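Note that this complex is displayed minus one protein chain, with the remaining chains in position.
== chain A ==
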Amino acid sequence: MAASAAVRSAVSLTQRFVRVSPDCSICPLYRLNACTGAIDGFTAPNRRLRTSIGVCQSADSSSPEEDERVVNVVFIDRSGQRIPVEARVGDNALHLAHKHGIELEGACEASLACSTCHVYVSSKHYEKLPEPEER
């Protein structure tokens, strides 16, 4: 995919709002298996549990149209661990992170009201974006 198209797709990840999952999936306690109260039961987040909710994540799409819509995203968590995930054009970046058990706070639940979740775009890519709108 051309770099500018990739950037546009990346931008649309943050701008499109997609209702993906029930409320409890945004709770770090639930996602990290903490709400069961099982003190001895801590495990690393099991990403396989999340793929069935919401957006379809077929990894074996073969048609060119399907490939055009796929965006490969790598999340790097606080410890430096790299978590590669597959997303689609139009996906919401916050929900994508939560779907894969990545701890990312979104106080207003992706309403664009609070700034707890936000994106830094490298200046090289920022130059390619259209002017922000005051709305």
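Assume a contact is a pair of C-beta atoms (placed from the backbone, for glycine too) under 8 Å apart; a residue touches a chain by one contact, two chains touch by 3 or more; residues count from 1.
What we mean here is this: contacts and distances are computed from a predicted model.
From the list "Sodium/hydrogen exchanger", "NADPH:adrenodoxin oxidoreductase, mitochondrial", "Ribosome biogenesis protein WDR12" or "Histone chaperone asf1b-B", give the UniProt name belonging to the chain omitted from this structure.
"NADPH:adrenodoxin oxidoreductase, mitochondrial"
Thinking of the whole complex, not just what is shown, which of A:76, A:108 or A:129 touches the missing chain?
Going through A:76, A:108 or A:129 one by one, A:108 is the residue touching the chain not shown.
Please identify, in ascending order, the residues of chain A that touch the omitted chain?
Against the missing chain, chain A presents residues 23-24, 26-30, 32, 34-37, 39-40, 42-44, 78-79, 105, 107-109, 111-116, 132, 134-135.
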